[in-house]
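As structure tokens, the structure follows; a few thoughts come after it.
A single protein chain has been removed from this complex, and every other one stays in its place.
Letters are used for the chains, namely A, B and C, taken in the order the chains are written, and counting of residues starts over at 1 for each.
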Amino acid sequence: MELLINRVFDGLSNGATYALLAMALVMIFKATTLINFAQGEFAMFGGFIVMVLVLEQGLPVWIGVIVGMILSAVLAAVIERTLIRPFDPADHLPLVIITLGLFLAINAIAGIVWRFDPRAFPEMFPSGNVFTYGNASLSWYTVGTMVTIAVVAGGLTLLLNKTKIGLAFRAVSSNLESSELVGIRVGPTLQFGWAIAAAVGTLGVAVFVASPVRQLEPQVMVTGLIFAVSAAALGGLDSLGGAIAGGLAIGLVQSIVVPYLGVPSELSLFAAVAVLMLVLLFKPAGLFGTAAVERV
Amino acid sequence: MRLGKLKGWLVLFSALALFATACGSSATEVVGNATDAAEDAVDAGVDAVDGDDDAMDDDDAMDGDDDAMEEGDHSGGLALEGSVEIATGTTLNLAECPDDWDPLQGVDGDEIRIGQSLPQSGALASFGAIGEGMEMYFDFINDTDPIAGKDLVLVARDDGYEAGRAVANVEEMIDSDDIFAFAHVIGTPINLAIRPITDEACVPQLFNSSGFPFWGDPANFPWTVGNILNYVTETEIWCSSVIEDFGEGATVAALIMNNDFGKTYQNTLNSSPACAGVDVVSEQLHDPAGADVTNEMTTLIATDADVLVAGTTSKFCSQTTAVMAGVEWRPRIYMSYTCNNLSSFFSPVIDAAATLSADDAGPWMANSNKICGDDAYASDPKIIEVERILNDYGSVTCADGSYSTGVLYGEFLVDVLRSASEMEGGLNRVNLMAATWNADTSNDTLLGGTLKLDGTDDAYWTEGAQLQAVIVDDAGNLTFEPKGDFVDFEGQGGSFG
Amino acid sequence: MNATDNVMLDVKGLRGGYGAIQVLHGLDFHVMEGEIVVILGANGAGKTTTLRAISGMIERTGAITVAGEAVGSAKAPDIVRKGVAHVPQGRGTLPELSVEDNLRVGAFIRKDDEVDSDMDQWFEAYPVLRERKNQRAGSLSGGEQQMLAVARALMSRPRLLLLDEPSLGLAPIIVSDLFERFAEINKETGTTMLVVEQNAQLALGIAARGYVLESGEIFTEGPADELIDDDAIRKAYLGI
Partner (left out) sequence: MAAGTPMFTIEKGSAQYRAYRILGFALLALLIFIVAFAFNDTGSITLFDNDYKLSITRVTKAISFMVAILGLQVVAGFTGQLSLGQGFFFGTGAYLSAWLVADHGWNWFATLAVVVPVCFLLGLLFGVPALRIKGLYLALVTLGLAAIFPSLILLDILEPYTGGAAGKQVDSDLKPPGWLPLDGTVDLLNKLPVFGQYFGEGSGLSSKQEQRVWTFFLMVVLALVCFKMVNNLVKSRPGRAMRAVRDNETSAAVNGISLSYHKTMSFGVASALGGVGGMVYVAELGIASQGDFTQLLSILFIVGLVVGGVGTLSGAVIGGLVIAFIPDWASSTRGFPGLPERWLQGPTGGLILGIGLIVLTFVLPGGVIVGIRKIRDRIVRIIPRPPVIPGQHDLSDADAFNSPATAATV
């Protein structure tokens, strides 16, 4: 029983990170029907920015996180403007390649600048447990992560449904030509999508490594991205709610299904991929997805 | 569009902030370099003095060697052709070496060229620091007391822990980098992959860093020598300690990194007679490239075993410590000694370490040498010297990574190179292997014991260790606390198979 | 109100096409303020391309002047801001967005605070839109979507409305009151309209003047009633 409870909590807190990264992926996918393979590295880099701001510049942790989010948003906006916008949004291959290039480059830069030893990361949530029951315990961290995704999801929903830029964003994702015909400037709108995505991703990594258990290092998101894309695809690449559901699902599969089915622990990644494949076989657009992703 | 308005000041603001960040990270260095430059100057002055007369001695020595050289084998030195027995059961069959094989390759000039292939990128990139530390030590030796008056040169290549890249690296280095010997190539698959090449090319491959036991096999692979306390011996040390403290049938839960490294611990736990008395109740393997081990740990915690074995390394050492601090379970923790770099792996989780240490549950490790950065040795002259070398030649400290390990391994190498250069015939590949397989030395960094090799009778280099627990002392510093005596297996290892 | 003598749209030597293929070979035509003008022509004559060129959806050369203001090489979003609204062929709605959001996004370029009242007007005129205001636009019927598209276009309070084949794929009965509606809008709001239409009969019915396009050039032009009576044109283009 204690074990089960603990596993659920593990699953939730891991899943929360996947969910945040997945939401970042979804933001970009909604706008461009494109997967940003560099999203994980964007987020990792943002994480380092936060670390520098808080541990080396001495900002209070949450201020640091927010500034870090803004910085990575701006970086992403610049990257969108310089590397993404010049290409025809309908032709995906060059764009996928650009993001793969970014994946390699950003990871390398982080390794060069911050080396590969694990770095301590400031705690964002009160340490200790909300309650303890034998070896089972619900940590403030787990609660914190859940609250964070709730806030982010709420924030994004408001942003998309209640603001003008959000309206423009949804219009562009719905029909590019008609959007231009009502006076929406498509470029900046997509740029906005990239910026938001980067900010959310950065928050995701910050929350992930803010766990007392984890540290920050350049490789932190290399497999994390695989889990995140699995989560996003599981939920349907264009649904924010789906991303959350997918993220938590993948997290729980890892922490509960794997051990209880007696799957060797080293296969948890395999399990995640297998689940994804199964779901897609029966629902090719994911659980909550609407888009039929045709071309790449 | 609102965004349009925002953009202006956003960019400005961010530019500033980024600038600030950049300065923040580089500032320290700038200072470091400045001071360091100054000190260099000073040292240079100092070194110059003793450096010179050393050089003098060496020159004499070298002339002697050279004469010996010219006469070739007549000088009574080891033969450089045919099959030469260099140590007990250890024979170099020089007849089978390549036609263009030259025992003096890489040392005939005024350099001693050492090759190395190790991960500088990828999941295990943090090992790259070992190579850099070694290079710093080489520079130190070149400045202060060069071997036979020659400059030690390290040619290091990145293999990203991929056997395929390592093979290409090594073949290319043998062909065209004028390599005298290879040293401290890291990783079991990597070393397995290159051993046939170095062996066939008759190039020494010294002190490779892999914990697999089969590097002590001079009968079949006389050109390859291992280095570190092999993980089998290490695991057996744990097991005997477990049985001693918890009796037969003590329950053990194991966290295992899912690669060559972790699997050695797993196999030993399960199959070594020394571990027959322990009852392994759960083994959780984790992905070396994975982000964390919380799921695996949760499963292990549930076993409530007497002992937790952590056969893992790098960031996962920190993670294991952090997880354990967060739960009530207080087993005896045995952790791989590859975690023993306190500043790299425990400083990030010092609070957790303190919690465990308060409950007298800090992780135990079988350490062979003093840890640079361990408060206990802050005043140890040897450690102070290491810190000085790192600072003078790399402007880094022990806290910055595994550089100090590089220095130690560099010392091993220099040790055998020196004795080879003092042998009749001077520094050549045959003498180097002879010097290595008959080595009998010690090192102040070691906690005790000796560094002996005697061909097939004693084919393992580092064979002693002392169990030590990571604690946080009253001053709040990380340090190791000895548990039990220094165990010396010197000579008992015999040779592989 | 009726056509004054100010020129709303003046086009000179308009050339344009898609990539290498040039479709328009130098068109000259104009639309007076408050006027409804129809462009007729066979399939592939370049009717749609003409509208796309005016609203800045494709690369083009030549001089386009809207209410005396040269458009230059401006792109769609800027041309909308000059008061030109374009209802593209096959509905210009945003299917994933709700009916309400479609109207709201139509007013995207407006800064004034009368957007809601304008929307209410449309809801008055088309109660069906109010009933469905929270449904996805894609779920509306063809006629409703076409009307929504027009409403969406007019939400930007344009001076010139470009209508591309509004009758496409609609039942005749719906089409005829659609065109009646256009006429009303033109009278009520004085919005100038340039209509491209296959169904010349209907279009000329509400239009003041017409141009007939043939393979990217103006073949003939004239007041609507003359065009209707011109036998050659009747045969060639009106299929009557």
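In this text, a contact is a pair of C-beta atoms (placed from the backbone, for glycine too) under 8 Å apart; a residue touches a chain by one contact, two chains touch by 3 or more.
Not measured: the values here are computed from a predicted model.
Participant: For the unseen chain, which displayed partners does it touch in the full complex?
Facilitator: A, B
Participant: If the hidden chain were put back, which of B:G77, B:G106 or B:P119 would touch it?
Facilitator: From the options B:G77, B:G106 or B:P119, the contact with the absent chain belongs to B:P119.
Participant: Of B:L80, B:M136, B:A193 or B:C317, which sits in contact with the chain we cannot see?
Facilitator: Of these options, the touching residue for the absent chain is B:A193.
Participant: Of B:Q116, B:N142 or B:N259, which sits in contact with the chain we cannot see?
Facilitator: Once the missing chain is taken into account, the touching residue is B:N259.
Participant: Of the residues B:G164, B:G249 or B:G494, which one touches the chain left out of the display?
Facilitator: The missing chain is touched by B:G164.
Participant: Who touches the missing chain here, B:D287, B:D306, B:D374 or B:D400?
Facilitator: B:D287
Participant: For the chain that got dropped from the picture, name the residues of chain B it touches.
Facilitator: Those residues of chain B that touch the unshown chain are 98-100, 119-122, 125, 128, 157-158, 160-165, 167-169, 171-172, 175-176, 187-190, 192-193, 196, 200-201, 212, 258-263, 285, 287, 289.
Participant: Please identify, in ascending order, the residues of chain A that touch the omitted chain?
Facilitator: 29, 33-35, 83, 86-87, 92-94, 96-98, 100-109, 111-112, 218, 223, 226, 229-230, 233, 237, 264, 266-267, 269-270, 272-273, 276-277, 280-281, 284-286, 292-296
The rule we apply is simple: only the chains that are shown with their structure count from here on.
Participant: Chain contact topology under the given definition, line, ring, star, complete or other?
Facilitator: It is a line, because the chains touch in a row without closing up.
Participant: If you tally contacting C-beta pairs, which comes out ahead, A-C or A-B? Let me know.
Facilitator: When A-C is set beside A-B, the one with more contacts is A-B.
Participant: From the Cα centroids, identify the chain that ends up most central relative to all protein Cα atoms.
Facilitator: The most central chain, going by mean C-alpha position, is A.
Participant: Taking each chain's centre as the mean position of its Cα atoms, how many Å separate chain A from chain B?
Facilitator: Those two chain centres are 37 Å apart.
Participant: Taking each residue of chain A in turn, which ones touch at least two of the other chains?
Facilitator: Residues 164, 168, 185 of chain A touch two or more partner chains.
Participant: Show the residues in chain C shared as contacts by 2 or more other chains, in ascending order.
Facilitator: Within chain C, no residue contacts more than one other chain.
Participant: Which part of chain A faces chain C closely enough to touch in the complex?
Facilitator: These residues of chain A touch chain C: 164, 167-168, 170-171, 173-175, 177-186, 290.
Participant: Residues of chain A touching chain B in their complex?
Facilitator: Chain A reaches chain B through residues 2-3, 6-7, 10-11, 13-14, 49, 52-53, 56-57, 67, 70-71, 74-75, 77-78, 108, 111, 113, 115-120, 132, 134-135, 137, 139, 164-165, 168, 185, 188-189, 191-192, 208, 211-215, 217-224, 254-255, 258-259, 264-266, 268-269.
Participant: If you look only at chain B, which of its residues touch chain A in the complex?
Facilitator: 1-4, 7, 10-11, 13-14, 17-18, 20-21, 24-25, 121-123, 125-126, 128-129, 258, 284-287, 289-292, 294-296, 298-299, 301-302, 304, 314-315, 318-319, 322-323, 325-329, 344-345, 347-349, 351-352, 400-401
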